[in-house]
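What you see is the complex with one protein chain gone and the rest in place.
We just call them A and B in the order they show up, numbering each chain from 1.
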Amino acid sequence: MTLNLALNAIISGLLLAGVYAIASLGLTITFGLLQIPNVAHPTFIVLGAYCAQLLNSFGLDPIIAGLLFTPLFYLGGVLLYQIYFQTFERRGCSDTLQSFTFFFGVALVLQVSLILVAGVDLTSVNAPYIGKSLRIGPATMPYRLVIPFVIGMTVGLGMWLMLMRTRAGLALRAVAHDANALRICGLSPTRAKANGFGLAMATASLAGAALIVVSPVDPFSGTQYIGRTFAIVVLAGMGSVPGTLVAALAIGVVESLVITFVGATWAPGVAFAALLGTLAIRPSGLFGIAR
Amino acid sequence: MKTRHFVAAAIAVLALGAVAPRVVGNGYVFYAGFIALQYVVIATAWNILGGYAGFVNFGSGAFVGVGVYAAVFLFNALQAPLWAQILGAACVGGLLGLGMGYLTLRIQGVYFSIGTLALTTVVSTFIVNWSFVGAARGATVMAPHPQIWFPNVVSYVFFAMLTMAVLSVAIARWIERSWIGRGLAAIRADGNAAECAGVPTLRLKLLAATISGALLATAGAPYPYYASYVEPDSAFSINYALNALAMPLIGGTRNWTGPVIGALLLSGVEQAATVTIPSEINLLIVGLVLIGFVVLAPEGLLGLAGQAVAWGRPR
Partner (left out) sequence: MRPITRRTFGKLAAAASVTAAAPIRLAKSAEGPIRIGFSIAQTGNIASGGKAGLAALELWRGDVNAAGGLVGRQVEFVVYDDQSQASNVPGIYAKLMDIDKVDLLLLPYGTNLTAVVMPMVVQRNRFVIGQFEIGQNDKFGFDKFFEVAPWGPKPGANWCRGYFDLAKRQGYKTLVVVNSDAEFSANAASAGAKIAEEYGMKVLSVQHYPPNTVDFSGILRTVNAAAPDYVFVASYPAESAALIRGISEIGIADSVQMFGGAMVGVQYAQQLASLGSALNGVTNYDTYVAAPTMNFPGVGEFLERYQKGAERDKVDALGHFLPPFFYAGGQLIAAAVKAAGTVDEDKMAKWLHANATDTIVGPIKFGPDGNWVESRIIWDQYRDVADNNLDQFRKPGKQVILQPEALQTWKLAAPYSKARN
């Protein structure tokens, strides 16, 4: 009996981790690689959720809708980075306080705009697979968790391939390491960073679609994910995509086990404990390079 | 501002605050004033770590909430008077600041900030499971009627908060002018260089975190008397974190006057907005103001004023 409970808890945790992973992947780039503290990322994910819902109301599948919005989000990300660059990095004061606050302000303005446009009520999507589950042996897996999990892993894989195999990815990893060296090689660090930021925003669109498939969303949903996503990025080791996936899975599973066996009320503490534990024991994270 | 001028001003302010309850009949002044003063304490406390040392605390709500519940606990358990509640809150807040600092500031400042992002959720989870202070159901605290001088509870807590405001500003000013402040400024400029120059960086960071945490908690301690009912949502409200960030930024982070100006200005505007613009627009305004200041006036109003003065000076 307990084994059945444990097995299902682990599986639920793994599946939910798919959502955590895709939410954190964007931050892996912006915060992990580019060192830009984009605390507005979860709010952009909520924006992605609303965009997916918009197309879904015309009958389109939410995941497809999320996919369709990615180019828009990419452009938005590039634009946002340009503003950030002109304001902070150019002036040489990418002072943590100022840049944190800038994104905090962006998050707030975005959240209020969502409220003004869409109201404060929960929004959800309709899809034929929501409400049904996949049963394999003793395990029951709701489709609304399976699909985001698949997407999360796919995006993660795609991103890792991009970083490792493409020139753009190489430039991104290089600029994270040493921007001046990149300049000497004749590449523009600003272009590389803007590209990275745009990609991160693009993942936000998909993450939003995944989020609203899992559960209804309202403009305040972003705040619940801030702690988790940053904890995952830190646990992963800044800038490591495989690390992000592993960290998300770890946190998802531990949360699920805690909910089932200790008490659901302690679940929010898991991510936080992971964060503090990482900093206390191994600050460079699971897969990170010691800085 | 010379020290004796400051002390004189502080005494004058306290005297005014003590006399006002007997003279001013309009209760609204004390209600609105309490909130404004609470933010003065919060902004000043935040700035000790954020402005002087450069470590951003996103979880001010956790510290204020801890102060609120420390007060509730002491009231429920020992019928403690207000000053004891404030003291107890300061101890708990200081410990929380020290703990967070010890775990994260040893590595890199940005991790402290990230840690504070999650701190509020975690601390409120503890409170939500503690039924002695009401847990999720909330706790009612009926303040005893003031024995002497004050005609009602709200003017009494108003004066308590005024005292805390003056005290926290005095502490901030003292830190800024002392060797501690200079050390923190060095850390803010370049932590490694400061360490090499012999500044005891870890000890100073922990000191700043402890004092900041303690003062933030004292801002929360009088709240149960003020509202007579607390529950985790309002005690750990995101508004505390938001305003703690915005107010010093708007006023200016380098000097003790910045947070005071920012707090009075922003809470004044928010109060006016709450009571005259009945919509979400006031939140939007706060966000836009925040972005505007960060982009256009990174040194806050004080910075703008400084620039204006420098520009006006003959070359």
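Assume a residue touches a chain if its C-beta (ideal position, glycine included) is under 8 Å from a C-beta of that chain, and two chains touch if they have at least 3 such contacts.
Bear in mind that the values here come from a model prediction, so they are computed numbers and not experimental data.
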item	value
Neighbouring displayed chains - absent chain, whole complex	A, B
Hidden-chain contact residue, picked from the options B:Glu176, B:Glu231 or B:Glu299	B:Glu231
Chain B residues touching the omitted chain (full complex)	26-28, 30-32, 34-35, 125, 128-129, 135-138, 140, 142, 154, 223, 226-229, 231, 233-234, 237, 239, 271, 274-275, 277-280, 282-283
Residues of chain A (touch criterion as defined above) contacting the omitted chain	1, 4-5, 8-9, 12, 16, 115, 118-124, 126, 130-133, 140, 142-145, 214-216, 218, 220-221, 224, 256, 259-260, 263-265, 267-268
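By definition in this document, only the chains that are shown with their structure count from here on.
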item	value
Sites on chain A touched by chain B in the complex	37, 39, 87, 93, 95-98, 100-102, 104-109, 111-113, 115-116, 223, 226-228, 230-231, 234, 265-266, 268-269, 271-272, 275-276, 279-280, 283
Contact footprint of chain A on chain B as seen in their complex	50-51, 54, 56, 58, 103-104, 107-111, 113-115, 117-119, 121-122, 125, 128-129, 238, 242, 245-246, 249, 253, 280, 283-284, 286-288, 290-291, 294-295, 298
